[in-house]
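One structure, pasted below without further comment.
Of the protein chains in this complex, all but one are displayed in their positions.
What follows is chain A.
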Amino acid sequence: MTVLELQHVSKSFAATQALKDMSLAIEPGEIHAIVGENGAGKSTLIKIMTGVHQPDRGEIRVGGVAVTLRGTQDAQGAGIAAIYQEPMVFPDLDVAENIFISNRAESAVMNWRRLYAEADLLVAKLGVKLDVRRAASGLTLAEQQTVEIARALSLNVKVLIMDEPTASLSAHEVARLLDIARALRAQGVSVIYISHRLDEIFQIADRVTVIRDGSHISTKPIAEVTPEGLVHDMVGRAIDSFAVKTEASPHGAPVLQMQGLGRAGVFRGINATVHAGEVLCFAGLVGARRTDVALALFGIAPATEGEIKIDGAPVTIRTPAEAMAHQIAYVSEDRRKMGLAMTLPIFANISLASLGKLMGLFGLINAKAETAMAETYRKQLAIKSADTRVEVGKLSGGNQQKVMLAKWLETKPRILIFDEPTRGIDVGAKAEVHNIIRTLAGQGVAVIVISSDLPEVLALADRVLVMREGTQAGLLPIEEASQERVIGLAAGHDMKGAA
């Protein structure tokens, strides 16, 4: 008896067919992983299961009975809920209200005291410390996600869809999330687990389904598949998993020096030098304040202590404009909030940071040059879109990332900071982004990469700076960096010499 079943579901948007004759059956109390490249149709699949979209053809069955899901409300009524890669919280409401906002089992009149007590209980069940009376506006991504999971739990769902739940979490939180998924399974809840991180899938999934180009490719028990086999099914061709870098690449003169860099109450004591052609990776747990160092370097939240030197000369960076004048570029983690104008077309996003160059007669923008510039990047970075007039909001995550990268590359940066460059993008696109980063370093750009993905850090870095709670826990040359060593430093005990 299946708890949720899709039978021959198809869905098209305008000219694109997002799902083709998709069939899928979820058993009660299983963790069912779904993998596929970006654009494979995972998002559409989730939206069909949560009632956001309705299938053009085919049927959805819940507990063996055909249903029509006309919205998330219907889906929740049928016992299906989802948590997303970008958490959906209400910033002005407090944590407890965020958890119970869609809970129809609650009484019509708010009993705030009981609400807080129940929220406390749910949050405690997740093993998290969180003040449920706090407004959600100040929560970190990881905390917001906790709120979302608690919200789904409060609904007593039969099927919980997790869409890239660990994309923004670091090792510590990932482990906790996997525990939560297991606990849900033990209670008979089915978890549909969507992730690009194959190691997680092998840790927790009972079965795994591969989809490609909107079609179902395979569903197998986890014991019968190998990572290589999965990747092969996903991309339809074999792909090299990225090798760990064993020695630093040759590099040039020091470009960026941070000496005792800090920002009062946020982080302190960062000492590191980035040379031309070198990749310095910032590793650490979420909340280790790595992004804040980037924000200081880029002038968004300027440093208050210590010194930044560029080419050996001390500089002050108080605004992004000043940072850009020093040829610093920052490709941020939060594409939606800090990186891209979602309602503008691709070309306008790419040219945004370098409009000065495109100015012609009377200070008007040379539209031809602008389009040509965008077109160059579309080809060079393989941005998947018919042309550059498409709104950025309509692209997949990986392609949005490329647009953002193009914008900053056009500023011809000498210092390029990437914040979680491959968060939530698929294996194929990930390899492409890694190649771009290596190529840029090869051209003499000083690169800083902030990443919570350890294999990525070890594949890219020449040196690894590990942060813990706003301080520098260690600076390792790549030869000395291992997964164990980095995790140890990040978590608070150096395992140098330990096995």
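We adopt the following convention: a contact is a pair of C-beta atoms (placed from the backbone, for glycine too) under 8 Å apart; a residue touches a chain by one contact, two chains touch by 3 or more; residues count from 1.
We take it that contacts and distances are computed from a predicted model.
**Q** UniProt protein name for the omitted subunit, picking from "Autoinducer 2 import system permease protein LsrC", "AzlC family protein", "NADH-quinone oxidoreductase subunit C" or "Amino acid/amide ABC transporter ATP-binding protein 2 (HAAT family)"?
**A** "Autoinducer 2 import system permease protein LsrC"
**Q** Taking the full complex into account, find the residue in A:Met88, A:Ala253, A:Ala325 or A:Ala382 that is in contact with the omitted chain.
**A** Answer from the full complex: A:Met88 touches the omitted chain.
**Q** So one chain is hidden, and I want to know which residue out of A:Val109, A:Ala186 or A:Ala386 touches that hidden chain in the complete assembly.
**A** With A:Val109, A:Ala186 or A:Ala386 as choices, the missing chain is touched by A:Val109.
**Q** Would you mind spotting which of A:His32, A:His53 or A:Arg151 touches the chain that isn't drawn?
**A** That would be A:Arg151, which touches the missing chain.
**Q** Touch as defined at the start, partner being the missing chain; which of A:Gly64, A:Gly265, A:Gly312 or A:Gly363 qualifies?
**A** A:Gly265
**Q** Going by the touch rule given at the top, which residues of chain A touch the chain that is not shown?
**A** 52, 71-73, 75-76, 82, 84, 88-93, 97, 101-102, 106-110, 137-138, 151, 264-266
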